[in-house]
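Only a single protein chain was left out; the remaining protein chains are all shown in position.
Going in written order, the chains are labelled A and B, and every chain counts its residues from 1.
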Amino acid sequence: MIESSPISIVEIGGTLVATVGGSLDDAAALRFQSDLAERVAGTQAGGVVIDLSAVEIVDSFIGRVLADLSAVARLLGARVIVAGIQPAVAITLVELGLTLSGIETALDTEQGLARLGIRIDG
Amino acid sequence: MVDPTSGSWPVTADADVVHVRRSVRALAVDAGLGLVGQTKLVTAASELARNIVEHAGGGRVRARLLSQGGRRGVEVVFEDDGPGIDDVELALTDGHTSGRGLGLGLGGARRLTDVFELETEPGAGTRVRVVRWA
Partner (left out) sequence: MNEIRSLTETLRAERDDALSAWVRLFSDEMGREDSPDPEDFEVLYDALITVVGTERWEEQLAAIEAFARARVAQGFSPDETARMVGTLRTVLFERLGGGEVGDLLAISRLLDRVLRILFEAYVVARDELIARQREDLLEVSTPTMQLWDGIVALPIVGTLDSRRAIAVMESLLNKISETGSGIAIIDVTGVPVVDTLVAQHLIKTIAAARLTGARCILCGIRPQIAQTMVELGIELRDISTAANLAAAFSMALDLRGEIVTAHEGSTS
């Protein structure tokens, strides 16, 4: 049984916010990558915030998907920010050897959007 | 009656990897591993289970709670009858990959665990055993 992990992609003022749910199998990750690329192209989004705060495990495959996704979005003219990586995940990623040094990061979606020039009024 | 202290699962497809992650996580929680320890072990298990799917076409994962001299831990064993690994040293080197990943799986799994044992023979399959203590 494949459990689909809900990934919601919402548009906020020319920016896409993709919130990733808990368990992501490889196939879902790849689908996400292509879906997001299409949305970026379709909306001509200037920025993308990927919210990983609900993600408990990021392994080398997901890491690669994130890196590829970033590169693709950049080619499509969008700036990508990965937000909300949890401490335990960050520690594990670094131990794995994945520093994702080419990808911008932010503490949470709000700060990610702020970096892109969008402030959410409370 | 399901034994909560051990489990064994076939691994042939993507979805199985997710199942392994979930099961190993449950055992890690039971063994009293902290959040970082759990995350490291489950991530290592994800890498190794995926290797089975990608390179061996299928195999088996077994896990159980360990209790040794007062400390608890989780042992996970990954077995397949795949082609085996030709050059182990190379395979453990970061960046080397024969698949679609980043080549960090095997070496990474070793860094994320306290015990890492690898047995392989070209043409006769591979067996990896890892342990993480609480």
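Everything that follows uses one rule, which is that contacts are C-beta pairs under 8 Å (C-beta built on N, C-alpha and C of every residue); 3 or more make two chains touch, one makes a residue touch a chain.
Everything quoted here is computed from the prediction, not taken from an experiment.
Considering the intact complex, the chain excluded from display touches A, B. Although one chain is not drawn, its touching partners on chain A can still be listed: residues 47, 79, 83-87, 89-91, 93-95, 99-101, 105-108, 111-112, 114-119.
In the full complex, chain B contacts the hidden chain through residues 36, 69-71.
One rule holds in what follows: only the chains that are shown with their structure count from here on.
Across the complex, chain B is touched by residues 1-3, 23, 25-27, 56-61, 63-64, 87-89, 91-92, 95-98 of chain A. Within the complex, the chain B residues that touch chain A are 14-15, 17-18, 21-22, 25, 35-36, 38-40, 42-43, 46-47, 50, 94, 100-105, 107-108, 111-112.
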